[in-house]
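Missing here: one protein chain of the complex. Every other protein chain is in place.
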Amino acid sequence: MVPLSWYLALSAVLFTIGVVGVVIQRNIIVLFMCIELMLNAVNLTLVSFSRYLGDVTGQLFVFIVMAVAAAEAAVGLAIIISLFRNRETLNVDEADLLKL
Amino acid sequence: MSSILESIDFYFILESLIKIAIVFVIGLLSPVGMNWVERRTLALIQNRLGPNRVGPFGLLQSIADGIKFVFKEDIIPLAANRWLYTLAPIVMVIPAFMVTIVYPFGPEIDLPFIGPTKMYVTNFNVGLLYVLAMTSLGVYGIILAGWGSNSKYSLLGGLRSSAQVISYELSLSLALVGAMLQSGSLDLVKIVENQSGWGGMQWHIFMFQPLGFIIYLISAIAETNRVPFDLPEAETELVGGFHTEYSSSLKFAMLFMAEYVNMLTVAVLATVVFLGGWNGPFVKDFPVLGLLYFFIKISFFMFLYIWLRGTLPRFRYDQLMNFGWKVLLPLALINIVISAVIGLIVY
Amino acid sequence: MEQIAIDIPRLLFLAFAGIAVVAAFNLILQRNPIYSALSLIVTLCVMAALFLLLNAPFIAVIQIVVYAGAIMVLFVFVIMLLNIREEESKIDRQKYLKWLAAPMFLALLAQVFAVIRYVDTTPPSIPSANAPGGNPAESLGTVESIANAMFTTYVLPFEATSVLILMAIVGSMLLAKRDSKQDIERIETALDAEQAEQEQAHLAAEKSNKEVAA
Partner (left out) sequence: MQLENLGLYYWAIAPEIIVSVVGVIIMMVDAFSSRGARKLNAVIALAGLIAALVSVVMLDGLGSGSYFSGMVVIDPIRIFFSVTILLAAIVAALLASQFLKDEGLPPGEFFSLLMFATAGMLLLAGAGDLVTVFLGLEIASITSYVMAGYRRYDLRSNESSLKYFLLGSFSTAFLLYGMALTYGAAGSTNIQKITAAIASGQVNYPALLLIGAALMIVGFGFKIASAPFHLWTPDVYEGAPTIVTGFMGTGPKVAVFAAFIRVFVIGFGPQDSEIGIQLHTTWVTVLAVIAALTMTIGNVIAISQKNIKRMLAYSSIAHAGYALVGFLTGDFAPVAFYMLAYSIMSLGAFAVIQLLARAGDQRTEIADYAGIGFEAPALSFSLAIFLLSLAGIPPTAGFMSKFYVFKTAWDMTPELRWLVLVAVINSIISVYYYLYPIVVMFFRPLVPGFIKPRIAGMTMIALILTLLGTFYLGIMPNRLMNAMSRPPAVVTQITVK
């Protein structure tokens, strides 16, 4: 039996990699993929808790998270396409019409 | 370390390995046989002779082709992305072969010397979903081949194909839902066993799933990129589609093999879910008959593929998309509603 | 500290975890989006294997169908559609963020390992507030158990998901479709009306100016 803490550690590491990716990546699509990675890391946490608590809620939650991720991906990629139609770059730094 | 060794059931592993080897060989050889049948049948339909020089009736032609694939020089186009170009065939062939482990070829048969043996490598609780998952991974091979070749024909072929596969996968999965509702399981073996009534003829296609079967069949043909939905490799517009840049080397052989194994998978799924799998008259008394029935049903689908290829013209791309989204998908949804209502009434 | 027992699940876990972490790093360090996407697909598939290890076959298969089979296909498809090749080496205006990333990473990791030590040393006090009766370890994670929960306790979230999906369909269709002829016409009429109004106002202003001058 693998200890719960190993799963939690792995998912925390993956989540952190995702966060770092969001910070350092400049390509919008890759940035978006990093967010997906973060969501997946959370899924791992949920499933491992579900297993170790003997409670199905965690897996249900993962199911909902997947539906949300799918919806988010569809909308997000549509936004990226509509941006790309108007301006041919996918570098976050160049989307700077609205300055800070 | 001793604890690891103790925890392993060697007999089980040996049995599984032998089964996997058998299934793998079937997977490897089926393209050869199917290809020969396809060429000869097409020739028959088109009033030609077809391959007839190598071996009796040209039977060895495909094997000769296979040998040629292995020994031909492997050319990677200059502009291609070497890494993706090489990866694509591998990505395509692995999921295709991974599905073969859940093919339920027949019922439990009492083999001489060995005892009762299940005629499949394994089955699980979510077998049907596993098949869908693996087939959905196959699309990456096409996409990567199209992208990695760095040629416009390949790219267009890859784009078309991925759009087509995504679109038709929806109606394909939804068409299966009706049968799932009736059998109440996602386990392929249980689905087959559920159809064993009526002396082995209580197939789902007769038990309220004719519409589901038709939807499944059409989407399956589109899913495997066969005529009349072979847009991704429409020779007249796209040369060879996503595999334009793959010369007849081992890589091409892999793409080719993956396509045929996918066709096999789709046929197996149709057989299992709609045509009762190994079920048929007298299977209860002579389980070996199950294997024969299974083979006959698969062959029927294979012949259907070739027949369609010999007779039907190709769809136009917009027609294809419209058909998928505006006809098949709603029909599949209606089928689910019908199945649910029937399920409420009958069960 | 006691000897860590090595058994097959642990070996498998370590192998999968290694692949997942390497692939995740590859995801964030690649310059070419398609390689990033491929690394993410690898991570997702490995994650499915981990779910199998956790005795959650349904979630594992759904993970592959939904994430690897649908979401990532969409990503790769968009990368192809927009034909994004290698990023040209541009001047990275936010290079300092990379320096920010390293300490952030270390801090988070330190925190993570602190928690893990903590979790390891504290035994769980209660199994669950709402653990179902019977032997959950056997049935947990099968299609039946998930379906049972989904259509009883979680029926409302399940139904609400349909609203979410419907909305996502409407939204993405709206944003991604090309302007149809009808749309362009409508926008042009609106803009024309705007322009006409402005011109009229301009004329009126000139007229009043003239009147004032007169």
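In order of appearance the chains are A, B and C, and numbering begins at 1 in each one.
We take it that a residue touches a chain if its C-beta (ideal position, glycine included) is under 8 Å from a C-beta of that chain, and two chains touch if they have at least 3 such contacts.
What you are looking at is a predicted structure, and each value in this text was computed from that prediction instead of being measured.
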For the chain not depicted, the shown chains it touches: A, C
Contacting the left-out chain in the complete assembly, out of C:L11, C:A147 or C:V170: C:V170
Positions on chain A contacted by the hidden chain, ascending: 8, 15, 18, 22, 28, 31-32, 35, 38-39, 41-42, 45-46, 49, 53, 55, 57-58, 60-61, 64-65, 68, 71-72, 75-76, 78-80, 82-83, 86-87, 92, 95, 97-98, 100
Contact footprint on chain C, counting only the chain that is left out: 111, 114-115, 118-119, 122, 124-130, 152-157, 160-161, 163-164, 166-168, 170-172, 174-175, 179, 182-183, 186-191, 194, 197-198, 201-202, 205
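To be clear about the criterion, only the chains that are shown with their structure count from here on.
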Pairwise touch network: line, ring, star, complete, or other: line
Chain A-chain B separation of Cα centroids, rounded to whole Å: 33
Where chain A and chain C are represented by their mean Cα positions, the distance between them in whole Å: 4
Shared-contact residues (touching 2 or more other chains) in chain C: 7, 58, 62, 70, 74, 81
Parts of chain A lying in touch with chain C, wherever the complex brings them together: 1-10, 12-14, 16-21, 23-27, 29-30, 32-34, 36-37, 40, 43-44, 47-48, 50-57, 59-60, 62-64, 66-75, 77-82, 84-85, 90-91, 93
Interface residues, chain C side, partner chain B - complex: 5-8, 11, 34, 38, 41, 57-58, 61-62, 64-65, 68-70, 73-74, 76-77, 80-81, 83, 142-143
Residue numbers on chain C that touch chain A, as the complex places them: 7, 9-10, 13, 17, 20-21, 24-25, 27-28, 30, 33, 36-37, 40, 43-44, 47, 50-51, 53-56, 58-59, 62-63, 66-67, 70-71, 74-75, 78-79, 81-82, 84, 87, 90, 92-94, 97-98, 100-101, 104-105, 108-109, 112-113, 115-116, 119-120, 124, 127-128, 130-132, 136-137, 140-141, 145-146, 149-150, 153-154, 157-158, 161, 164-165, 167-169, 171-176, 178
